[in-house]
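Below is a structure I'd like to ask you about.
A protein chain is absent from this complex, but the other protein chains hold their places.
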Amino acid sequence: MANGHESTMPGGHAATTHDAHTGQGHNVHGSHHPRLQHHFYNMDQQLEASTLGMWVFLVTEIMFFGGLFMAYIVYRYWYPDAWVSASNHLDVGLGALNTGVLIFSSLTMALAVRSAQVGSRMGQVVNLILTIMFGATFLVVKYFEYAAKFTTGKGHEDGTLIPGPTFSPSLPKAEQLFFALYFIMTGIHAAHMVVGIGIMLVILAMAWKGRFGPDYYGPVEVSGLYWHFVDIVWIFLFPLLYLLGAHFGGGH
Amino acid sequence: MSNSHTHHIITPVGTYVAVFVGLLILTGATYVVATIDLGWLNTPVALAVALLKASLVVIYFMGVRYNTPLTKVVVVAGFFWLLIMFSLTMADYVSRPWIGVPGR
Partner (left out) sequence: MSERHSYLDAPHGLASWLLTKDHKRIAMLYLISITIFFAIGGLFALGIRLELMTPAGDLVSPDTYNKLFTLHGVIMIFFFLIPSIPATLGNFFIPIMCGTKDLAFPRINLLSWYLYVIGGTMGIAAVAFGGLDTGWTFYTPYSTQSSTTSVTIAAMAAFIAGFSSILTGFNFIVTIHRMRAPGLTWFRLPLFVWSHYATSLVMILGTPVIAITLVLVMAERTLGLPVFDPRVGGDPVLFQHLFWFYSHPAVYIMILPGMGVVSELVAAVSRKQIFGYAFVAFSSLAIAILGFLVWGHHLFVSSQSIYAGLVFSIISMLVAVPSAVKAFNWTATMYKGAITWESPTYWVIGFMGLFLIGGLTGLFLATMGLDIHLTDTYFVVAHFHYIMVGGAIMAFLGGVHFYWPKMTGKLYNEPLGKVSAVLVFVGFNMTFFPQFLLGYLGMPRRYHSYPPEFQVLNLASTGGATILGLGYGLCVVYLLYSLKWGKVAPANPWGAKGLEWERTQSPPTTFNFEEDPIIVTEPAYNYRPAGTVHHG
């Protein structure tokens, strides 16, 4: 191999072995892991490609949510008071609870990946189930939060918090922008949670069947990356939506 | 050839739990600081704490500290690009009043 080039084969060896890749694309030799795809040299390259791929995808997600944060920043710059008063309508306790729930789920997710790395099938299954349960809890709490907005309540006795014709007329108009962004941002986040739970169910089924171990845990790790990312989005959403200004608490 | 994971380090459980506890503490801190009126400092502090929490998740839970330099560049680039969008757009909004353009 030429010197000084970035290694494309992290195993550090030259692939001079002539395996059965010529033409047919099937592995005749037993030395290849059954999960090795034909266009990769070895499992390391496959894992590195998958990890890099997931991170590149997460960059697209950063930019996707980024557009929403951009709108938030612009309107908060224009309407700081409406932003504070609108934030007071959100239930900080539930928001904080959900933050804790997601952080816990990230822990169990990391432990699930670790279990795969050390070959503990029970560890994977337990931690994946916990992760899914935390995710579901998050969504249930979200449901209750959303439901409260559709009716009148403290601070908005004359209307709902749904932007549009039913929005409480006594509140500043710019609060409708806040709530539009609130619903869209947390809604898209929740949609990502749903997808994440779906992915975890599939991974759980595979883990239950003992598919993952120290020599093959890529799908768990890569799904974990997605899950942690969804957690990170919430880490930013929580303070920006729920904790504005110094006077919250009591604004339900 | 199928078992070449010799370079992949496995993080101890204790580390993960420590990070978890740290994240909970930081969440509590954000909550508490938000109840104190620091004026214009409230927002930067909240963002700084959020950034710290996100960094902990990225470095430890997502394992980026053991990833290749390329992966690290990808992570940083993503957030950096967001900053480009934020700063150049806000350059417009912040400077509009300087010349009294109608429409804010």
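Order of writing sets the labels: A and B. Residues in every chain begin at 1.
Definition applied: a contact is a pair of C-beta atoms (placed from the backbone, for glycine too) under 8 Å apart; a residue touches a chain by one contact, two chains touch by 3 or more.
Since the structure is predicted, the reported quantities are computational estimates derived from the model, not experimental observations.
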Touch partners, limited to displayed chains, of the chain removed from view: A, B
From the list A:141, A:174 or A:206, which touches the chain that is not on show? A:174
When the complex is taken as a whole, what residues of subunit A touch the one chain not shown? 1-2, 4-6, 8-9, 14-15, 18-19, 21-23, 25, 37-41, 45, 48-49, 52-53, 56-57, 59-68, 70-71, 74-75, 78-79, 82, 163-165, 173-174, 176-177, 180-181, 183-184, 188
By the contact criterion defined above, which parts of subunit B meet the unshown chain? Give residue numbers in ascending order. 70, 77-78, 81, 84-85, 88-89, 91-96, 98-99, 101-104
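Keep this in mind: only the chains that are shown with their structure count from here on.
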Geometric centre distance via CA averages, subunit B-subunit A, whole Å: 14
Would you tell me which residues of subunit B are touching subunit A in their complex? 1-5, 7-8, 10-11, 13, 16-17, 19-20, 23-24, 27, 30-31, 34-38, 42, 46-47, 49-50, 53-54, 57-58, 60-63, 67-68, 70-71, 74-75, 77-79, 81-82, 85-86, 89-90, 93-94, 104
Taking the touch rule as given, give the residues of subunit A at its contact with subunit B in the complex, in rising order. 10-11, 31-33, 36, 42-44, 47-48, 51-52, 55-56, 58-59, 62-63, 66-67, 69-70, 73-74, 77-78, 92, 96, 99-100, 103-104, 106-107, 109-111, 113-114, 117-118, 214-215, 221, 224-225, 228-229, 231-232, 235-236, 238-240, 243-249
